[in-house]
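I'd like to ask you about the structure that follows.
With one protein chain held back, the other chains of the complex are shown just where they sit.
Entry: chain A
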Amino acid sequence: MSGLPGAAAIAGIGATEFSKESGRSELQLACEAVLAAITDAGLEPSDVDGLVTFTADTSSEIHIARNLGIGELTFFSRVGYGGGAACGTVQQAAMAVATGVADVVVCYRAFNERSGERYGLGQADRPMDVSADRAAYSWMTPFGLSTPAQWVAMFATRYMHEYGVTSEDFGRVAVVDRAHAATNPKAWFHGRPITLEEHQASRWIAEPLHLLDCCQESDGGQALVVVSARRARDLPHTPALIWGAAQGSGNDQHMMTSYYRSEISGIPEMGLVGRQLYAQSGLTPADIQAAILYDHFTPLVLPQLEELGFCARGEAKDFIADGNLSLTGRLPFNTHGGQLGEAYIHGMNGIAEAVRLLRGTSVNQPGDVHNVLVTAGTGVPTSGLILGADQ
């Protein structure tokens, strides 16, 4: 890997407010977020020549370009697999910039996921076609297994069984997320921390998942501006250099239902992402000062810590119980409050938080941060980033 590490940087971040009912179209949210990110980078819409989003996004690149007066595009791309796409959009942008295909690429994601189509309600009554993607649900929805929480619950039960993990071990992740959200004015749960007892008392969604193991459903948009490292140095903010950007799809990969592998207590696709990130950046887990780990559901935070080498297999529960995820711990985690606390913007808001950590502007800044590891959706083909300071 020669061309990618350090070649590009995130120079601008922008978002809408995060809410439960935006009252505007998803396209408008996307336009607002993209424009805010361009402005944050000190650029003009006409400077942009590339756009990347999720296949799940309803606002195509051409609509963004046309509405914001971006004009011509030389690069446009989409990444699939739901929240697994988040860091993948930045990888696409970084590769485009590193190869000279584009100069300024904006990655974006915007939706009315709470007031519009709610993912949490599941796939049961979605229209059926007979594509391979749709047919994959034939092994789930007729049995009443149709929501992300239910899919993840299967992994959680097995993980608990193999490593003697309890619901409280999952709850500690939620408590950290909500503690960080409590001091973040942009977070939906600003000022509303929770205790482990409240986590335990919250109602069942899909055993072993309590309500407070589940992320929010949110309306909002987030965008990120990617330019070359050289250009970033001339822009207003401290660049967040992209030292690692990787995607991963594992053996016998399914959409959040990879139950057919010999073991299901790990997340091999995340291990694959992690190995690439460390190889690209030349860094090790010891070089990472903070982590933004995808937290749609708390149980899958634990095997992420293991796959990414922050602790050994089966030891995440102890790593967390020892306080390592707090602001004063070994690995400050989800300093924005995560998707449980701040908002569920399909992981894109976490990348923005990593940029703030490197700028030193997080509301929960844990001191000097030189390298941040960010992950995207778990249980699905996924992606990750190591963002770092200029060297």
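By our rule, a residue touches a chain if its C-beta (ideal position, glycine included) is under 8 Å from a C-beta of that chain, and two chains touch if they have at least 3 such contacts; residues count from 1.
Following the convention adopted for this analysis, contacts and distances are computed from a predicted model.
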Seminar exercise, completed: Per UniProt, and picking from "ABC transporter permease", "DNA-binding protein", "Cytochrome c-type biogenesis protein" or "SCP2 domain-containing protein", the hidden chain is "DNA-binding protein"
Seminar exercise, completed: In the whole complex, of A:59, A:77, A:112 or A:150, the residue touching the missing chain would be A:150
For this session: Among A:66, A:161, A:230 or A:313, choose the residue that contacts the chain missing from this document, as touch is defined above.
Result: A:161
Exercise. Which residue among A:51, A:212, A:264 or A:290 touches the omitted chain?
Worked result: A:264
Exercise. Just one of A:38, A:86, A:165 or A:206 touches the chain that is missing; which is it?
Worked result: A:206
For this session: Considering the whole complex rather than only what is displayed, give the residues of chain A touching the chain that is not shown.
Result: 120-125, 128-132, 134-147, 150, 153-158, 161, 203-209, 252, 257, 259-260, 264
